[in-house]
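This is the structure I want to talk about, given as structure tokens.
Left out: one protein chain. Kept in place: all the others.
As written, the chains take the letters A, B and C, and residue 1 is the first residue of each chain.
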Amino acid sequence: MAASSGVLASFEHIDSAVEAIHRLRARGFTDLTVYSAAPNHELEEALRHPVSGVRLFTLIGGITGCIAGYAMTTWMSYDWPLLVGGKPIASIPPYVVIMFELTILLGALSTVAGMIILSVRRSLRGRPFHPRFSDDRVGIFAPCGPEQVDALSGLFRTAGAVEVTREG
Amino acid sequence: MTAIAHEPAITQTHAEVTRDVVATLDTPSRGYYIALFAAVGMFLVGLGTFVLLLKDGLGLAGYVPPVMWLVYITTFVFWVGIGHAGTLISAILFLFRSPWRTAVYRSTEAMTVFAVMTAGLFPIIHIGRQWIFYWLLPYPNQRYLWPNFKSPLIWDVFAIGTYLTVSTTFLVVGLVPDIAAVRDKVSGWRKKLYAACSLGWTGSDNQWRHYTRGYLYLAALATPLVLSVHSVVSWDFAMSIIPGWHGTIFAPYFVAGAIYSGIGMVLTLLIPLRRVLKIEHMVTEYHFDNLAKLTLLTGSILFYAYLMEYFVGWYSGNTFEQTTFYRRALGPQWWAGWAMIICNAFVSQLLWFKKIRTNLTALFVISIFINIGMWFERYVIIASSLSNDFVPYAWGQADPTWADWGILLGSFGWFLMYFLLFARTFPIVAIQEIKEMIPYPRRKGGH
Amino acid sequence: MRKVAVLGSLLALGTAGGILLASRPSTAQQGPAAPDSLAAPALAAGDTAALPGPRQPIFFRHDIHAGQFKINCQYCHYSVGVASEPGIPSVETCMGCHLVIAGSDSGGRAEIRKLRQFWNDRNNPDAPRLEWVRIHTLARHAHFPHMRHIKAMGPAACGTCHGDVSRMPQVWEVNNVNNMGFCIDCHLARGVSRDCFVCHY
Partner (left out) sequence: MAHRGTPPDDHLAPPAPSEGLDRRRFLTVLGVSGAGAAALSGCSTDKVEKLIPYLVQSEDQVPGLPTVYASTCTECAAGCGLHVVTREARAVKLEGNPDHPVNRGTLCARGQAGLQGLYNPGRLRGPMARTAEGRHEPITWDDAMARLAERLRAPGGAVAALSGAGEGTFADLLTAWVAALGGQTVRWEPFGHEALRAANRRVFGLDELPAHDFAAARHIVSFGADFLETWLAPVEQQRGFAEAHGFRDGQMAKCVYVGPRRSLTGLNADEWLATAPGTEAAVALAMAQVILAERSGWPSDASALRPLLAEHTPERAAERSGIEAERIRQLAREFASAQPSLAVAGGIAGQHRAAIEVCAAVNILNYVAGNVGTTVRFGARLQAGDGYAGLQALQSAMDAGRVGVVLVHETNPVYALPRAAGFAAAFAKVPFKVSTASVYDETAAACDLILPAHHALERWDDLRPRAGVHSLMQPVMEPVYDTRHPGDVLLQTARAVGGPLAAFTAPTFEAHLRAAWGEVARRRGAADAQAFWREALRRGGVFEEAPVTPVRLAAGAGASGATPALDGDGPLTLVAYPSPMLTDGRGANRPWLLENPDPVTKITWQSWIELHPDTARTLDVREGEHLQLTSPHGTVTAPVYVYGGVRRDVVAVPLGLGHTEYGEFAAGRGVNALDLLGGADGNGFLPYCSTRVVAAKVRGYTKLAKTEGNPRQLGRGIVEAMPVALAARGLTVKEAYEAMGHPHHELNPESELEAIEGWHQAQVEKQKFGAYAEEHPKWGLAVDLSRCTGCSACVTACYAENNIPWVGEEEVTRGREMSWMRIERYWEGDEDGAPPEARFIPVMCQHCDNAPCEPVCPVYASYHTPDGLNGQVYNRCVGTRYCGNNCPYKVRYFNWFAYAKQAFPEPMNLQLNPEVTVRARGVMEKCTFCVQRIRAAQHHARLEDRPVRDGEIVTACAQACPSGALTFGDVKNPDSRLVATLANPRAYHVFEEINVRPAVTYLAKVYHGGEA
């Protein structure tokens, strides 16, 4: 069944939306898309998502940066050894600064990369959306076959959706 | 924070928030245009001065050896410092979950980015052969030469570069949902523009879940960064052997000073801006009260640092240190030395009084003092320390010339230009974070 | 998703490595002149136009002098072995031979006539002067002691930088002597000092 076919409901009240989610999950609808203008704990809890994998990107990026910082400074120092101020050709303490900065830099950049990579999921492409979701409404889209549309619409209404539309 | 106790409940609904913020992006007032043109004019002055510097040489500025650094480095440090308040408020207070930051953090963060952009120009302006500034970057070249990573100036290159990149990223990431919100409010070409900028943000649960996490980690990375950047900048001085420079307290001292000056600038910008953009009801006295408290804290840290500098100078028994600090207070440039102490250490102490903390006019005046004072702090550290170090025969007093002031003015123009354009183009108040604080309405009795 | 993350990190590592393993710019260096030297080709006016390098006031052919007749470089560039300057031959030096040698082909004769003209005008203050077009000009902040290199690499080493002049009807700049990497490659290969203060002061 096409990911974009299903029922889109929008809620004014958060508790109704949460309730709707509970019911849907009880009915076995787990592949929901819930729109909200701001992150909301109740919704998150209701959806029971696993922890985001962004942190892995952050970790690896950071470690990479740190290693790169050490390798670059040391290697470049020995590539053309020049003596300054009676210090060792490659002396770690000053290089720590570079290592630190690169840790942060690559850490941050890979975090953003992670956010983008993870947020863009093909299966979610083209799911219906309504401008008011970025304003004051909470939206829930439940993909389903034509046969389940009425049942879902009913479910949404009873949960207190102010608007229920059939998509695709 | 105790602030949370008497935090005013936000009375608006989500819809109102969106409406009011989007309203700030409508055709601006005449005052706005005057400000913008003023900024551009100032920037052009600076540009002209820079062209002359390129043509004739740095001699146009008021350097008097041994004072080989003067207004340009002073202003560099000044702008880097300005940046810090932004990151502090947007990142550190985010980790602290301090609620009052939400209304102001977007503007301060924008300020950070533009301040660092401004600061980034100065290392280039100030070097003798500006056209080969890129030799400071480690890139493969036919000479087989690499930069010297032992030099604090190279640390600077990396610190400022990282800081600019990270804070820009942080700002942009924060903006995405808001741009989406604007996108869904406006129409026509603006819709297209914002649609492009919103990167297809819908606010779906999946996006939010990675977004919130990612944002958290960015904040976690930005926090040590902001502390490090000004430490590194302070090491530009502390790594040297110049009396008045090589102090171990420099890093914390500079960081505190940076945040202090940054918040000063936040106040200077926000107090008029909230009026111009009619967001008084979102950026309230409550916020300024908290900003003022932060100012008081950092100001007092500075006060302590100043005292310590003089104490250590005396206690070290080191004749060079002693001379330097004696002359800082009583030497030919005593006025600069005292300007810094009065504007920073003393004026900030006024903020013990709630009356003053909540009186915006007073705050604005104080913030101006802070800006001046913090600029002078850097000027004193650089000019007066250099003017009388080891060899008395070589002592000399620098006196800035038009070339110095021209560039300084230009930097303000450059900064304001960007800030004003930003305030017009993107939500200056973080829509989604405010909404996050406003509970969605409930059917069964409110919480 | 993990896969993606790993990919990302590899990417990051790659970029970092890229900086480290910066590829060295390759600067070709010609060996010294080959011992055997062919008879220099006769050149018609047409061919000379195609030759690389600037046209000199006198079409002096290194391939004839250094190649065909195997005249030692230092016969003309007299101070290369003792001073930093290689020295360019005085007109007198040229005339040392060309008082008697008038040239084999018409082209050659014409050029030698030019030379003799310069010589005959030597006491005439208003006569034009012989002005060779300079081909190798070292940047003024670099010091290149020719004699040290001749001492170390022998009198035939000129070709290392100047290319095999003995085969050039008209000399051109084979190597960019202002490419520092060009010097360094050689110094590294021979394990001699690459201390900055040896050349730059």
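The rule we apply is simple: a contact is a pair of C-beta atoms (placed from the backbone, for glycine too) under 8 Å apart; a residue touches a chain by one contact, two chains touch by 3 or more.
Since this is a predicted model, take the numbers as computed values, not measurements.
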Would you indicate which residue among B:A15, B:M239 or B:A329 is in contact with the undisplayed chain?
B:M239
From the listed residues B:D178, B:E309 or B:D389, report the one that touches the chain absent from this view.
B:D389
Just to verify: which one of B:S98, B:N148, B:S300 or B:T425 makes contact with the chain not shown?
B:N148
Those residues of chain A which, in the complete complex, touch the missing chain
78, 81-89, 91, 94
If the hidden chain were put back, which residues of chain B would touch it?
56-59, 63-66, 68-69, 123, 126-130, 132-133, 135-136, 145-148, 150-154, 157, 236, 239-242, 317-320, 323, 386, 388-396
Take the complete complex as the reference. Which residues in chain C touch the chain that isn't displayed?
54, 78-79, 82-85, 87-93, 118-119, 122, 125, 129-134, 137-148, 151, 178, 193-198, 200-201
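Operating definition for what follows: only the chains that are shown with their structure count from here on.
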Using mean CA coordinates as chain centres, what's the gap between chain A and chain C in Å?
63
Per the centroid of Cα atoms for each chain, what is the distance between chain B and chain C, given in Å?
56
Where the CA atoms of chain A average out and where those of chain B average out, how many Å apart are those spots?
30
Could you tell me which residues belong to chain B and also touch two or more other chains?
138, 144
Quick check on chain C: which residues sit in contact with 2+ other chains?
19
Under the touch definition given earlier, write down the residues of chain B that touch chain A in their complex.
13-15, 18, 138, 144-150, 154-155, 158-159, 161-162, 165-166, 169-170, 173, 177, 180-181, 183-185, 199, 201-214, 217-218, 221-222, 224-225, 228, 232, 235, 431-433, 435-436, 439-444
Chain C partner, complex, touching residues on chain B are 138-144
Of chain C, residues touching chain B in the complex:
19, 22-25, 27, 179-181, 184
